[in-house]
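First the structure, which I've put down as structure tokens, then a few questions once you've had a look.
Only one protein chain is missing; all other protein chains are in place.
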């Protein structure tokens, strides 16, 4: 739509789309609103829409992902999580433990994230674990402790939903719902997330191509939830010096194909504490909109993933270094624009 | 348990296990019954059980997968699907289309599978698709057509359950419930399958290690369903001459670590019609207990996966070749035993 | 060329090719001779050659590999190694130790290969080793012992050349010169092998695509040596239950694209003794023209690769099983042709 297009014009375009038996998707942007069309069986004629008032241009999206594509919406999407803008000018840092282990542990974590310069708190109440005999998370009790931590620190909560059964519970407490790597192609869960009004953090699957990753996001947008944050967390390769191989090139690759923001998880992406900070800084330099980093008040006693968790001091140092690089790059970019 | 151990002795062992706050898993075998124990936090003393009547031996399972391990049950497990023994002496051939597309199509497919020497019918009513805009399966209507095909041909049905919501419906119609590669670590779905009384066909994930594959099966057994068939269907690698890289070495590897039967899917494993038969025969030669192969009455018009589907004539030829090799190897094995 | 084309006609075609400043490659076949052309910068006109006497057809090769392509020569190439036909009707079995360790060891190995039904003897005198401090092979002394073993048993020798410096020495003793996986893109070594009159066994690189594999063979043929045997030996993936992932689908893939014979090395392809025989039989079932298998008189004392070497008894059993499957498949194929 044109920048000055009003509600009435948008409504009229949607009406026209729906009158053809198709779905209209209103994706708001800072400057202009984009309206995506899905449900068509074959190519459509742009002329059908271009003569409607307020329409700037009707574009045929050449990619299999439609709503996710930058062709549909050239402007970057900024996703608001508990007041924090992900994908905007400022680097977003989300920190916290792999799992919520107790009220004290998550409160202490939240304070450390806040003190260390973090913006959001992560922590799993439902954990997908390779073994049925491993700790599976505290469930709703964990969610309640997360809410307590939010209340005390003001930090928004990012926590994982692992199935449709417990989705609603997670949705009730979370400010941003994480879909983990193992569930990237759990299409029922993606559809459920698409019907949520909460933002979704979608992690790339362990052996997902870029196209599959964007198609997974498309499942969520196709159901009407346009607040999706993508997250690179390492892929599986032959390399054995890290737990996964962090594929940072996906950051600029996503940015050229999609309007959605992309962040990086250097904790799972390396699986080794001493590699987290260098790769966090590298992620920022590659252009990531944010980071999600495991931090535990006492990593060596963590119930899960302790070997890849930073302690509070390391988290604060990492945050400072990342912010310094992010600000340098942003100031250079602003200078270039002028 | 000793070969001659009776119900009373088995019950007494289970009672003892449960009195310790643990779970007992009775896994029946042709010669002897195995009783798995889960729920213990640390190592247990074998002597606690070895003096009970009927107990042959108490073994500490060294692997992270317990019930799945051959240490727990040295004998091969034979899974019965609609009267067909999977993991027994005879090679089991399951054929059919990727998706149920119509009543005629699945009936025609079933007749071709039967005529071509197949034992079981495959066909998806719920399809996990990379794109939200692709054909997602016929749902319950498809299941009903599968049941019609079973009634006419007598072939048992293998069909996929993609989520917990539709699991019960699939369970009602299927003789064997398939869990697909993308869902290998959908732990809620695995647990649901573990509470089913129907056999489960578990496909290896695209980037799953052998240990993760066996741990996924463990989720099912841990809930009480011991009728699990494993299935290799190719893994994701750099190689681009096939859609996936069929890792046949996993067949003998599974057989040495687990008592569960393993079959192969050379259709997804190669993604190319002209590679299916050579890899099917190779799978049999590697020791697979069976094959699951895509066959469509008219592959070029299939709604999904046509490029990797055999036509009825090719299916029959493949079946004949595979049976010939299976019988040769079985007769050599029998001769060796004598 | 037509089937009845004589030397004079072939010579005249070559003359014409060379008069255009190009290279002519006479690749003899059982029925017909193919003449490959290389050196052209762009497409050529088939009519330039089709009117010459004896020419059946002039074909533009669509692939980047020209001489290797089945378009150039539709008939299978059969490579003779010390009188043994590789790529013909009969399965070829090559066995022997990873390295020549002593005269006794290689003689004993050769006798065991012969007794076990093998056709050719393998054994490395020059070993490419990951560590500069590991045993690097016996060099020329090893080659002499191989020659002694050939003299005693009559078995042809397959042994590796690791660099151009020692190539001539290896060439003098070997009946077939192996180029190892690490050297698959050592183009100087490939060119040197191309100038040899001895057959070459070219192993697929650890992360080589099919096209790169065929292009590596093209380097050898382009220099005038058309006696190349390809060999699959496993590729590097995330899977950790075997040392490499044996990609058997490359066997039918090579056969559809190239006229060169392809064999399999299940020893490096699995890296584990107990997986060698199942994968050897699977290779034969997939259509491999032969196998190259590590066998050591006393595997547990081998200086290299003992954990993946069969002992003489296991080798003989494997050979018997493979031959049985090969004969079954060949007799079925003969029946199908009739």
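Just so it is clear, A, B and C label the chains in written order, and each chain counts residues from 1 on its own.
Operating definition for what follows: a contact is a pair of C-beta atoms (placed from the backbone, for glycine too) under 8 Å apart; a residue touches a chain by one contact, two chains touch by 3 or more.
Keep in mind that this is a model prediction, so the values were computed, not measured.
Enquirer: From the list C:25, C:122, C:203 or C:236, which touches the chain that is not on show?
Expert: In the full complex, the listed residue that touches the missing chain is C:236.
Enquirer: Would you indicate which residue among C:60, C:129, C:172 or C:301 is in contact with the undisplayed chain?
Expert: For the chain that is not drawn, the touching residue is C:129.
Enquirer: Considering the whole complex, which of A:250, A:293 or A:319 touches the chain not shown?
Expert: Going through A:250, A:293 or A:319 one by one, A:250 is the residue touching the chain not shown.
Enquirer: Of the listed residues B:69, B:178 or B:237, which contacts the missing chain in the full complex?
Expert: B:237
Enquirer: Using the touch rule from the top, list residues of chain C that touch the missing partner.
Expert: Chain C touches the missing chain through residues 38, 64-66, 128-133, 162-165, 182-183, 185-189, 191, 206-207, 211-212, 215, 218-219, 222, 236.
Enquirer: Considering the entire assembly, which residues of chain A contact the chain that has been omitted?
Expert: Touch with the absent chain occurs at residues 207, 209-210, 235, 237-242, 245-253, 256, 269-270, 274-275, 278-279, 281-287, 321, 324-325, 328-329, 332.
Enquirer: Could you please point out the chain B residues that touch the chain left off the display?
Expert: 236-238
What we mean here is this: only the chains that are shown with their structure count from here on.
Enquirer: Measuring centre to centre with C-alpha atoms, which chain is farthest from chain C?
Expert: The chain farthest from chain C, judged by C-alpha centres, is A.
Enquirer: Return the distance between the CA-based centres of chain A and chain C, expressed in whole Å.
Expert: Centre-to-centre distance between chain A and chain C: 50 Å.
Enquirer: Touching two or more other chains, which residues of chain A qualify?
Expert: 236
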